[in-house]
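All protein chains of the complex are present and in place, except for one that has been dropped.
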Amino acid sequence: MTEARKDEKPLEFRQEHLLGLEYLSREEIECVLHNAAALKPTLDQKIKKMPTLLGKTVVNLFFENSTRTRTSFEIAAKRLSADVINFTVGTSSVAKGESLLDTARTIEALGSDIIIMRHSCPGACHLLASHLRSAIINAGDGCHEHPTQGLLDMFTMRERKGRIEGLTVTILGDILHSRVARSNIWGLTKLGANVRVCGPRTLIPRGIEELGVEVFYDLEQGIRDADVINILRIQRERMDSNMFPSIREYRLLYGLTHDRLRFAKPDVLIMHPGPINRGIEISQGVADGEHSVINQQVTNGVAVRMAVLYLLGQARAQKIEMEKAE
Amino acid sequence: MSEKKLLMDKEALAYALDRMAEGILALKPDVGRLALVGIRTRGINLAERLKTRLDHLCQCDVPIGALDITLYRDDLSQLASQPLVGETHLAFGVEGREIVLVDDVLYTGRTVRAALDAIVHYGRPQRIILAVLVDRGNREYPIQPDVAAVKIETAPNQNVQVRLEELDGEEHVLLVTKGPEDTHF
Partner (left out) sequence: MGAILIKNGHVIDPANRVDARRDVLVEGGRIAAVGTGLSAPEAQVIDASGLYVFPGFVDLHVHLREPGREDEETIRTGTRAAAAGGFTSVCAMPNTTPVIDRATGINYLRSATQRDALVNVFPAAAVTVGQQGKEITEFGDLIRRGAVAFTDDGHCVADSEIMRRALEYTAMFDVPVLDHCEDPMLKRDGVIHEGRVSMMLGLRGIPAVSETVIVARDIALAEYVGGHVHIQHVSTRRSVELIREGKRRGVRVTAEVTPHHLALTEEACLTFDTNAKVAPPLRSEDDRQSLIEGLRDGTLDAIATDHAPHTDIEKDMVFTEAPFGTIGLEFAFAVCHGELVATDRMDLATLVEKMTVVPAAILRLNKGTLSVGADADITIVDLGLEKTISRGTLLSKSYNTPFLGKTLRGFPVHTLVGGRLVYSNGKIV
């Protein structure tokens, strides 16, 4: 499943943190995807555990609820033998007004090697990365980025289509508030896909064409001849701020139904980062239909996150080794 | 300047592989359960050559697999870069198998230690036979080969290089001795 590469740059990963796909080179993205592909078969081993991160502590620091992403990271880290600590806001001193940095410093003092964080504010992971020594993985920072979701989406596309370069990928829905959209855009454009965004005008940020995407407000035009449609979750709270008139109107204009799929390529892939609002942004039939790879995305998420944990754990171990030598 | 000494030429290498195949059969494995597993990278190519020989000698079709030990290594933090994880294929299932683990050079024993760990994560084999082309001594872990075509004692400033046609465009085994000015191979 490795795509033939035109240039011969080595697949090296030179990051200490994973803050966003904006900051990765094409080679670094390829490196993660390559490792994830090699790791995926280990998910079927008899003993689904490798000693790679034995004795390392991975902390899930989630300021927003997300059972799916947190669990996926937890499984990935455990497959690599890390000790995983789940730190949730409700049970912590954050509720007592402690600052994010103090919370994170406390976690680091307890011995974290890798901190996986989800936070409602864009750039929250940057703040941690600039003040702490642990490797930081962004598991979603507000409307900014969700890099592992972007990576697993690309992994799934390549697994199914054999390539990413030249694919037409439509990202459909609330682009303005979507970290998944931004990570997809950065990653897919770096790997040479033709990226489109499609949704109501109020939910597409002005000037997004600068990132190398095409903008569509009409669903049928937006998905015409698409190889992949990546559907975003529509959030009801956006309706309250008058970003669009009603759920009913959204479904009418942008809900992906079986009937509308005919505008896309016959072998179009339907993706969704979950959780799904069935019957709103996606119909029951499409979500469960032959084109849907939504469940495969979840499985691939574990392999991709294992690859990221391996690479960052490795980078961190080397850094510590070098500091010891100095 | 490093000094290179030819340990095996193409013919000697072919003969060594013949002897390895015979050596494996001398251990009287149950041929029906036999499987070859090559350790990435050159172990896989050597396993393929052994398969040709074993298939011929036993009139059978020995399954063959590939093992990547990256995630099982105990020296990851000492490496200069992150090695890419390679794919592991053990499609035949290791449960109850008599596995011949194949590598080109046996040195410290750390690679084999990692490989043994990796294999048992895929199931419980009946038996594991270790077959290597060159045993260059200097073990750090208590691991010994069952089959070794060549045994030589080497110094720390020496290295054994196995060059194979399909990977390197040439076919021979070299003993390289590095000069005092060379920092690494």
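We call the chains A and B, going by the order they appear; numbering starts again at 1 in every chain.
Keep this in mind: contacts are C-beta pairs under 8 Å (C-beta built on N, C-alpha and C of every residue); 3 or more make two chains touch, one makes a residue touch a chain.
The model shown is predicted, which means the values in this text are computed figures rather than measured ones.
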One chain isn't displayed here. Which of the visible ones does it touch?
A
Looking at A:Ile208, A:Ile247, A:Ile276 or A:Val298, which makes contact with the chain not pictured?
A:Ile208
Contact residue for the chain not shown (choose from A:Ala77, A:Ala124 or A:Ile270):
A:Ala124
Quick one: which of A:Glu22, A:Asp83, A:Glu165 or A:Glu214 touches the chain that's been left out?
A:Glu22
Absent-chain interface residues of chain A come out as 22, 99-101, 119-124, 126-127, 131, 141-145, 177, 179, 182, 205-208, 210-211
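Convention: only the chains that are shown with their structure count from here on.
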Return the distance between the CA-based centres of chain A and chain B, expressed in whole Å.
39
Mind pulling up the chain A residues that touch chain B in the complex?
11-13, 31, 34-35, 37-39, 41-42, 45-52, 80, 307, 310-311, 314-315, 317-318, 320-321
Per the contact definition, I'd like the list of chain B residues that touch chain A in the complex.
68, 71-72, 76-82, 84-89, 95, 117-118, 120-123
